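For this depiction, one protein chain was excluded, whereas all remaining protein chains were kept in their positions.
Here the chain labels run A, B and C in written order, and each chain numbers its own residues starting at 1.
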Amino acid sequence: MSFPQDYILQVRGLTKTFAGVKALDNVQLNVRPGEVHALMGENGAGKSTLMKILIGLLTPDSGEILFEGRDLTAHNVNDVLKQGISMIHQEILAVPELTVAQNIFLGRETTRLFGWLDDRHLNQQASRLLEQLGLDIRPSTRLKFLSVAQMQMVEIAKAISNNARVIIMDEPTSALSDKEVATLFSIISDLKKQGVAIIYISHKMDEIFTIADTITVLRDGRYMETRPAAELDNRTLIALMVGREIDSLFPESAARRGNEVLSVRQFRRNGKFADINFAVHEGEVLGIAGLMGAGRTEIARAIFGLDQPDGGEVFIKGQKARINSPQDAIRNGIGYVSEDRKGLGFIPRLSVRQNITLASLTSHVKGPFVDERSEVATTARIIDELRIKTADMEQPVVYLSGGNQQKVVIGKVLLASPDVIILDEPTRGIDIGAKAEIYKLINQLKANGVAIIMISSELPEILGLSDRILVLAKGKQTVVLSKEEATQETIMAYAMHP
Amino acid sequence: NQSTTSETSQKGDGKKLVIGATMLSMQNEFIVNVHDEIAKKAGEAGVELITVDAERSALKQVEQVESFIAQKVDAIIMNPCEVEASSPAVTKALAAKIPIINVNSETSVKPSAFVGSDDVESARIAMKFIADKLGGKGNVVMIHGYMGQAAQIKREQGAREILKQYPNLKLIAHQTGEWDRAKAMSLMENWIQSYGSDINAVFAHNDEMGLGAVKALTDAGLKNKVVVVSIDAIPDGLQAVQKGTLDATVFQNAEQQGAKAIETAVKIANGQPYEKEVLIPFQLVTKANVAQFMK
Amino acid sequence: MKNALDTYLKPVRESYNTRVRRLGKVGIVIAFILICLALSLITPRFLTVSNLMIVVTQVSINALLAFGVTFVIITGGIDLSLGSMVAVTGVVAATFAHPDTYPVAVPILAGLASGLLFGAFNGFVITRSKVPPFIVTLGTMTIGRGLALILSKGRPISNLSDSFNFIGGGQLLGVPMPIIILILLFIVCAVILNKTVLGRYMYAVGGNEQAAKASGIRLSTVKMAVYTMSGGLAALAGIVLTSRITTGQPNAGAGFELDAIAAAIIGGTSTSGGTGTMTGTLIGALLIGVISNGLDLLNVSSYYQQVVMGIIIIGAVVLDSVNQPKN
Partner (left out) sequence: MKNALDTYLKPVRESYNTRVRRLGKVGIVIAFILICLALSLITPRFLTVSNLMIVVTQVSINALLAFGVTFVIITGGIDLSLGSMVAVTGVVAATFAHPDTYPVAVPILAGLASGLLFGAFNGFVITRSKVPPFIVTLGTMTIGRGLALILSKGRPISNLSDSFNFIGGGQLLGVPMPIIILILLFIVCAVILNKTVLGRYMYAVGGNEQAAKASGIRLSTVKMAVYTMSGGLAALAGIVLTSRITTGQPNAGAGFELDAIAAAIIGGTSTSGGTGTMTGTLIGALLIGVISNGLDLLNVSSYYQQVVMGIIIIGAVVLDSVNQPKN
């Protein structure tokens, strides 16, 4: 046990309630300078809430926060940032219309007389910073033109440019590929050397064991334990978080491959992808792998009618299909779970029930009226099957934790009873327990004869679930590997060399 | 479009006369009537008439006159929005040596000529009628036009002058109906709630509002106990007077105002002698004489 | 399974959501009650059946418009052409409403058709072009005013049939027709919003347009529907107004859009879309009507009326937001 002085940041007895839901209950956290302190817990455990309180975006009901011995409890974001704490938020918090440089230095612009801006200087500072981080992003590009991964890297650049003593990273890698994750880790180890403390939140277990020095576990808003990472292994950590053991992440499936459900030929969207040919069958998972920006999401969007392809054909059960809009796609039995949960996934202010039934509302009707009883029954079943954690089904989805929001979206897509379902990064930001459930679900769907296209940046996931793996590089299809042929190395090799 | 051709009225150099007219509001029936007469007479005289609608904004009116000046029209007819605020238009026109004729109401700066009547007088006539009808004793409510506009101010002024002469005639409430029939009707309904049968007479600044008051009073079954008088003598107003629901209205002669205005404008533009002030008297319209005003 | 279902069924009746929702409206209801209470205390004339009837009758036109614009705002749009639609539809209706010409259904249907057409035109332009609704409906507001003037040649259209004038001026079992129309339309609109697929889609489109699209909702259909309905409701308002003042006025309804939007927002509809209720809007409209009636009853000078009106409206919404739970 160490003395309190050793800690750069101390949290004691923190409690926070949202409209009757206790998100945090008497939580503590002690962080030493120069350490990577992982904060672990299931979706909805209260990690983000705790961090938002630390940074001053939320006010706690009770409890205290000490930073370098000073009381920070009642401070607002502005003060906290100045005191030397910065945060990478779970949801990208950036201004789309502003440039990369403008976003990085937002709130901390160097100005001359009368608040006169020096954007040239700002761009220089930013490009120096981006270069240090090994990022190929122009400082003068407006943020809305970046990919999600690039935006995330900008957020990281922003957080570390603050010269903070404590940097909170709330799932910084959920939208990053391995290359960028490696960059981030090397940044983290530099920061550690300078005595900066990192509070690190992630659902990727391997990352935790790679970089964490200390691990604090929260469960259902309560503090469980803090231990050096070295004393913990995967199993015990999961047990601490989940309260039960998870035996196998990728269960065997007994599904049989059946008839072709969907195929695309010479599929092309200018500047995004070209020459895409593949088919997916009943009871089959087709994994699509590739580096960030390889065009995987673009293909999915085009198949689903969100974008118009410039060439090629889509066949549904052998018939040529005309898909000009998502409704056409849904009518043709295609379901799409987007990687952009917040943007394309759910309606924030509508309830869990209203979101879950949204895509299949026309099958919950009595005449022109919505049949609420049938909605409730169906929602209850989905909440049960997907283990969605929510106070009740009338809770607005915006108040759910990220993982549970994802399950709501999956539930919605499933209810439209698709023959083929496209899962784009289905486990992004999802806790280990929920991941296991989603994998189980995928296998179940497979067994029921659903065809699945799964886009994922997590190779273990791709390898663990796919029957065949299509690899993309820079918008071109490089290979389709069978389960037996596929290894991490072969996939990476095809993903890098077109 | 209001331009028409004929050979009668031409300038010395053989070009057709161009006259610009800016009207207070083409959504007001009385003004539309004045304008229609101007247009008709302009057509007969072979004058090209450019009409613009100031939409009750003095600023817009000044701008429109500026525009006329830039277009070098031969004469301007202005139906002023405001006494004071429309004055710069007159100053500018005179400075540019373009004759400007005010029609219907005045500006503080004297134009080349004035054709019209005094709004204050119309309200005096209306209120005098009420005073006579009530025997100089009773409770009156007044429905204003849009607050702060010249017509509202003048009509209020005229009404108050008469009220001062009759100390037993009490103005128990006054409120704006914004020249609007529906608004005046709601206002009257509310007044009926609060004053009930205490109200003996209503003076509305225009017929539209007067008719709104009549409707509210009729619905409440009070019409035959309350005297309603308004100004303008629009066709609806005249009809109501004939039916006896509106007790009186004050007739402003739109046709004559329009005709005289264009006549004067053409005279000035052609360098002929003209009258600097043409006053067209108001006339009280009651059931007794309404027939002569109806077409 | 049966049991599990039951435990899920219960919360629907008294759920978090509905509790929050109800709480959200409590503020404005309190404000409304406080104002009514204050008025009853100050003047005995306020709380009489006849006065309340008059208030509701007066409110009816604004409320009809506000119902329509509530649909529109919930989808994230706006409709500034309401006032002009009132004028156009009123003029159209009046044109066919002279005595001994057509049966009363003709002016009603003609007015309604013109409103639906006008609204559909708004919807069409908004969905086909990428022009923001604010500009489209500002444009059609001007166009509509011009049309009303052209159709009526700038003059009120009077001499309407008694049966037509009954719509705004008549009574049924002692209840003024406008109140009956108001109640009917309130029920219809509330049902559409809460109970139908279309209503659900409105919330979805306003709450997150892209997600709604990805859920297979045709944005253009929903938007066409709300603007058309807004036009239809404006037509009803125009018909009631025309019938009430027994004239088709080309300059009727000027500025009505702002009052209607105000009623919706006071009632809790957010201009950013995705939230709002018909009950809230109704209360918003009643609030404005009661204040205006009260100020007349108290004979507050017209200059001060405006000041007091502004203060009370802001105050009522402040009171409402204080009562709203923080998110």
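Rule of thumb we're sticking to: a residue touches a chain if its C-beta (ideal position, glycine included) is under 8 Å from a C-beta of that chain, and two chains touch if they have at least 3 such contacts.
Computed from a predicted structure; not experimentally measured.
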Check the whole complex and report which displayed chains the hidden chain contacts.
A, B, C
Of the residues C:145, C:200 or C:244, which one touches the chain left out of the display?
C:145
I'm checking contacts with the chain that's been left out. Which of A:41, A:60 or A:139 qualifies?
A:139
Any idea which of A:20, A:69, A:96 or A:343 touches the chain not displayed?
A:96
Selected residue (touches chain absent from view) among B:153, B:172 or B:284
B:153
Since one chain isn't shown, list which residues of chain C touch it in the complete complex.
80, 125, 129-132, 134-136, 138-147, 149-150, 154, 258, 261-262, 265-266, 270-272, 302-311, 313-314, 317-318, 321-322, 324
Contacts from chain B to the absent chain lie at residues 1-3, 23, 26, 50-53, 57-59, 62-64, 66-67, 70-71, 82-88, 108, 146-150, 153
Considering the entire assembly, which residues of chain A contact the chain that has been omitted?
55, 57, 77-78, 81-82, 87, 89, 93-99, 102, 106-109, 111, 114-117, 119-120, 123-124, 127-128, 130-131, 138-142, 144-145
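We take it that only the chains that are shown with their structure count from here on.
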When the contacting C-beta pairs are counted for A-C and for B-C, which pair yields the higher total?
A-C
Between chain A and chain B, what distance separates the C-alpha centroids? Give it in angstrom.
70
Euclidean distance of C-alpha centroids - chain A vs chain C, Å
42
So how far apart, in whole Å, are chain B and chain C when each is placed at the average of its C-alpha atoms?
34
